[in-house]
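On to chain A.
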Amino acid sequence: MTWLLWRQGRSENLLVAAMLGAVAAFMLLTGANMHSAFGSSGLSQCTSDAAKLPTICSLQVNIFVQRFDGLNQLGPWLSLVPGLIGVLLATPLVLELDQGTYRLAWTQSITPRRWLTTRLALLLLAVAVCGLTVIALGTYWRQPLDSFSGRVGPSAFDLEGIVPIAYILFAAAAVLAIGAVSRRTGLAVAGGFGAYLLVRLVLRSARDKLITPLHTLSRPPSGPQGIRHSWIISQSYTMPGSRGNAYNVLRSCITSDGSLDSRCMSHHNIFSSWTYEPPSRFWPLQSIEAGIFLVLSAILIAVAVWWIRHRIA
Partner candidate 1 sequence: MTVRSALSCEGLGKRYGSTWALRDCTLRIPAGSVTALVGPNGAGKTTLLQLAVGMSAPTAGEIEIFGWSPQREPQMVLPRIGFVAQDHPLYRGFTLADMLSFGRRLNARWDEKLARRRLDSLGLQLSQRVGKLSGGQQAQVALTLALAKRPELLLLDEPAAALDPLARREFLQALMEGVAEEGVTVVLSSHILADLERVCDHLVILSRARVALADSTEEIARSHRLLTGATRGVDEIAQLHSVVHANTTDRQTTVLVRANGHVYDSHWQVSNVDLEQIVLAYLALDPVRTPEQPVMSA
Partner candidate 2 sequence: MVQFHLDSTSGVPAYLQIVQQVRQAISLGVLRPGDQLPTIKEVVGSLAINPNTVVKAYRELDLAGILDARRGQGTFVSDDVEGSPDHDYAPLRAELVKWLSRARGAGLDDEAIRALVASTLRTELSVRAVA
C-alpha cells in the first residue's frame, strides 16, 4: 500500500519536496552567509544577555542586523510554508474521496479501515518529517540572529522548537476535514489553507496572552536582565508616581546628536516600562501553542475519520 500512497500522491509529494528543497537552499545559503559574517566579525563577544554591552557591540550588532534585515522581513512569508506543506500532504487523500477512487481502493484486498489507518499513519509521519526538517533548517538559519535577540520573538518562534510540526499538522487536518465532508478538493484546499491562515493569525496576536507577560521598569538606557533575548511586546517611557506625560518631559532630554541623555532622564524620574516574555518562556509558550494546534487537529481529524467511516460509501 505504501507504493500506492507514493504513486497516487506523487505530484503532491514532489511539490512538497521541491518546496522544502527551495526553502532549504535559501536557508542554507543565506544561513551560511550569516554564520560566516557572524564568525568573522567577532560578534560572538556580543551575545551575552548582560544588562550592558560593550559599546563596540551595539554598533556591530546594528550593522549585522541591518545587513540581514531583508531576511528578517521574510518571516511572514515563511509562515506560509508549513501551511502549504500541510495542504499538499493532505490533498492526495481528499483526491481519492473527490474522484471516487476510494471505491476502487476499498474493494481490492485491503479493508477500508486499514486503508484509512495506513493513510493517516503515513500522513502523520510525513508531517513529522517535514516539520522536523523545517525546525532544523530554521534553527540553523536563525542561530546568529537568535544569539542577539533570542528565540521568543515572532521571527524566530515560528521556525523553531516544535510549533512548525503543529502548524503543518493543523493545515493537513483542516484540509482533511473539509475534504471528507465536502468531497471537493478545491474547496478543501482553499478552505483548509484559509483556516490555517486564520487560526495562525489569531494565535499570533493572542500569543502574548497565553502566558501573562512580565512588566518591569528599568532605568534607561539599560533594560531588565535578559531583555535582549526576550520578546519585547512593548516598551514605553513612564514617570511613575507622576501624572504628567513622560514624553513631554523627554523632549527636554534629547541631546544635540538626537540621542537621549540618561542623566537627564533619571533626573526627571523617567523610567522605561517593559512588557515582555523572557527567554525562559520559550518552551512553555511553544507547548501551549503547539498544544492548541494539536487539539484542534485532533478534532478535525476525528471529524474526517468519522465522516469517512460512516457517511461515505
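Keep in mind that, in the parts below, a residue touches a chain if its C-beta (ideal position, glycine included) is under 8 Å from a C-beta of that chain, and two chains touch if they have at least 3 such contacts; residues count from 1.
The candidates were selected such that all candidates are chains of the complex that A comes from, given by their letters.
In this text the structure is predicted, and so the values were computed from the model without any measurement.
Here chain A is displayed by itself, and among the listed chains 1 or 2 from the same complex, it touches 1.
Chain A makes touch with candidate 1 in their complex at residues 1, 3-4, 7-8, 10-11, 99-101, 103-113, 313.
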